[in-house]
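Note that one protein chain is taken out, while the other chains of the complex remain in position.
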């Protein structure tokens, strides 16, 4: 659909458009200059969200080759494919880590950042088997928890929590070896896809399961034991912030500790640096801000309703 | 950004990388062997998420040709396009059903699975007009429920619930004719896009509406009547599980029954095999675990707050 | 995977498939005819979701060129790139606005709709610097609120609220200059990506922050002041609807007013045309349906739990 | 591979690059202004080579559906696909014709050009069955001429002359109904792919074959009868030009006439407005500039060689 | 660019377009029915030109990994990549061979054709090292022949003859193991790209070079020894055809034999089943139709010119 023109009518419009764009660009550019004062400017590239997405696809490929790569051949051929995927993962990851490092420390020179990127990516590759082992414990936990499935394949291919946990466990390892920026981009991608928001700084044990998942929030300093299960809408959050001298909130331990074998039902909210003892069940919609001993059952007190 | 090298410096690095990848692949591959013991291995391909996404796009195209295909021509030309889209849907669907069947029963031979895929896909195609009819009742219900719109087109193009319901209604029909794996993949795609998690096993009547939708969970054995409306964050879930001898939860009716003309407001949680009678209104944030008679108004009892 | 055939066996199947598709298309086409009675038919194209996605990518590019376009050059070169992106944004936007206008008023002629599309798109382009200014206040507010980050770049690249606010602020400007259909498509795209559902009709001041975000709902007639912060799962909704003579709900002010410096914690539900006074804090899970004076602290009354 | 930089070293380079580009653009832009004096400037779009390529793919699809579209179904389904392809061809073609017309006559207004484009494209669509009939005579002639094949499919899928003839026959029809620019673009695409250069203005009868084809040139005013066969490297060219008052060569009949059943062997050159009588054979490498009577055998006189 | 319409004007046009397309499709479809009588109809798919292009890219990748794949790693990693490329080549090739076989023999059943495709593709894979060895002799010959290059890489990356020879040598092996249709498609792709037309049936020895190449034609029954060099425009063709009872030319030996160490300069034409003895040089533009003994120098007799 286009308006009817002969060249002279178009020329008039063209002139008007050109003037508006010119003027707009000048104003946009002026704001940009101001913003730079706040953000530490750097001349290097930022990590690419597209590349990160591809890296995580490769992580899934090397962790679940039977389900993602779908190739069935001799062991030698399968290992060849695994090698090629792993090498591609390594290459792409080292580049994005290099970009992240240069952002944080632009004075080191781009070659040095690139070299450190290679070294850190290599370290991460060495952690892949452990990540795979942990993810398989999660898949087992999800399976044990859900009467609606009889199949690991269905869980791996379609359950959002598996997606979220791969992103989290990979991002968490990156954070541990000192990679900036990238970890949060990785977990936010999963947050967008699944509605499950796990901060890469959180510590989560083996056999971890989340059912449905939408609305789950797990804060940066959470410590979660083994065999813990959460349902949709559960928040493990901070109660209040300590501000530093400049009024910016300080990054201190401020999120809950959940010991082994804890289950938290839908929409419960657990806030502050409290400890939920092992083998505890927290009921749905509970608002919990104090520590509870092991083997507790926490339920909402006045959760009755009235029928009119 | 790349580190500065001459070929000899690169060769050293190359050797190191090769060694790490080699070692990592060996370990990854070892875990893989273990995992196979759990998952019934099959040599056939799995359903493709990419293909499923395309199938659902075709479902939308044949259900809403005026809104998705955007072609306006003679009736003969419009039917020709509809035929081509339907045939493409059929072809792609039959392939994915074949893959699903072979996964579940790899001993039948790939040709037999492929042939059954064709037959089941053909059956599904025959259900498309009924799916279209039902979806149009949903669109009408959404329209009747929302003061913010004056337009079917806006609802169809942008309301997440329409997206979720097409995925659910299509997946539900697949499940009814015995297709494994695929239905859950289909509803989880919608879950990821909309935050609305409807199990394909649920039974949902005509004129069904969900507003906003994020966080809604509808369990596998739910039975929902006609003219039912839900708001964001509503859970229709299970209260607790029955385990079988091996400790795996058993798949029995365990989710609520909502009769006709029930409305459930935001963040209400309804759990267990209870019945909510027809023409009942369940208020926001209600936690409901017992059946209520028809024409009830259920509200949260102590939902007062205090202002300090 | 394909069933084993020789040409004659295929021919039989082909005939059967052809018959089913033929029959299905006839039925689908019949429903289509019925549906048209409801939807005001138009022969023009609808706005394209694909194009809208691309437009918003361009909006992000012109607002955050350092973070999205990642080009670093002389000011003249940076402005040249900004001009090219802005012009592309203008061109694509004018086309989609033209389609939206023609949908609403198909009697005006396609050229007239296209011409109005150009004029309105030009107006919107002039609003881009103000949108940029507002978004930077939001980024500042998010930064001031979150101990987990030290970096504007991380916020801009990965925080869902930034994504949601760009969509909302752009859609809101479109709505203000009278563009139909498009605004809602734009905010629903962000809703799908972030779980944050902001109606384009809502009015939101400067320095607005949402943390985590999943499940937040902000209704069409909300009025939100400056320096307001929301957490995940907060609903600012309508209490009940007024129906018009035909039983369709009427579009009147029905959502809350939040004055400056209000903070609302996770999962609180605020309903109806009430006013929350400035400098008020609303606690998590609160269900609020009455106005509160400035500087209040609203907390859930019986939010205790019991440990068994 | 990138040079090693810290931000300050990059800034210096950036400045230098910016200056060079700025200066270059100024110079390029100045030449551009000059060139416009020669070319009649127009504000409308030019025909798109990409679109033309796609149109020709559609022509092949509707002419050889069994070989290109590869769909086998019921007659009704095959016709539905044919309709959809034909409609797409029509739509794309009408757009490109509109662009061509507006180029030639920018004063008519863009809507009028677009409307004429629709009418002319419709005319062309009506010629498609005749084009198909002619092409099938060519395929038959190629088959009758080549001992190396036993298969129509092989000819259609892989022989360059089929490709060249479809482009030529389609372009020739466009030229006959008065479409400018487009015809030459179409035949040059085939020229690039096959080394066969047929001017769209040439007139070519039924059952036309070219073997190998590379280097064949057929001039604008050639008239070629039925059952004519050419080999690689044959030129049917002009001898010399008549110039008009401004020194530009005049477009008059200046290429050969080949009557029915003429065969011309490899690398023969036939120049000027001469007539080669029916049932004549012209030998390889012949240089022919005079008319020959029917049933002649023209061979190179001193075509002997010596062996030393 | 689009014509100006309101919906009613569009409806009229739509009707007219629909009628023309309907009518055209009917006519096209009628011709199609006729054509089928000539071509042995088959319900299976034809080989895909797209797939063939990809297969040849893979052939180049496995033959020249350093130049095409550009990966440098440990020997184990390089072999892993080679394995993955080879396996992909095998898989795609087996599919296209299966299609070719089913075309020729549609009564065997699609599974049988697919199985034979696998077996033949496996045989071809085993021939790859020999193809690689031969191609490297060609590269050496080209290098020895050309003063304009000092580099194997430049030859492999940019000389058309390398491209043509890979296609020919691969197609020739396919032909030898009995694959129909595919070989000619493969050599015609190279013909289109390079202007070098080598029939896959020709027999060509080691160390074969063509300079420039455009216009070279090498017929189906040619036999060419080792260390032979051709220049642009050389034809090794048939003199005349023997027709069978039905008037179709018979496929008998009809092209030249060139013994070892023969060089043929630009635009020479050598026709018929003659033998050019070893160590012979054929001059440019020579027209040769009789055998010559070894160590001859054949030059055009009256190749003088006159200057006026």
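Should a chain be cited, it is by its letter among A, B, C, D and E, assigned in written order, with residues numbered from 1 in that chain.
The definition used in the following text is that contacts are C-beta pairs under 8 Å (C-beta built on N, C-alpha and C of every residue); 3 or more make two chains touch, one makes a residue touch a chain.
No experiment lies behind these values; they were computed from the predicted model shown.
Across the complete structure, the visible chains that the omitted chain touches are A, B, C, D, E.
Checked against the full complex, the one of E:12, E:26, E:107 or E:144 touching the unshown chain is E:144.
Considering E:15, E:205, E:253 or E:284, the position touching the chain not shown turns out to be E:284 (whole complex). Across the entire complex, the residue among E:194, E:221 or E:235 in touch with the chain not shown is E:194. Within subunit A, the residues in touch with the undisplayed chain are 10, 14-15, 17-19, 21-22, 72-74, 76-77, 111.
As for the chain not pictured, it touches subunit B at residues 2, 4-7, 10-11, 14, 41-44, 106-111. In the full complex, subunit D makes contact with the omitted chain through residues 1-4, 13, 16-17, 20-32, 35-36, 38-39, 41, 43, 45-47, 49, 103, 180-181, 184-185, 188, 191-192, 195, 197, 199, 201, 214-215, 217, 220, 233, 235, 237-238, 241, 247-252, 254, 267, 269, 271, 283, 285-288, 292-293, 296-302.
Here is the rule we go by: only the chains that are shown with their structure count from here on.
In this assembly, the chain whose C-alpha centre lies farthest from subunit E is C. Remark: subunit D and subunit E have CA centroids separated by 23 Å (rounded to whole angstrom).
Averaged C-alpha coordinates put the centre of subunit C at 49 Å from the centre of subunit D.
Residues of subunit C in contact with at least two other chains: 2, 4, 10, 14, 17, 21-22, 43-45, 72, 110-111, 195, 214-215, 233, 267, 285, 300, 302. Chain-to-chain contact here is organised exhaustively, every possible pair of chains being in touch.
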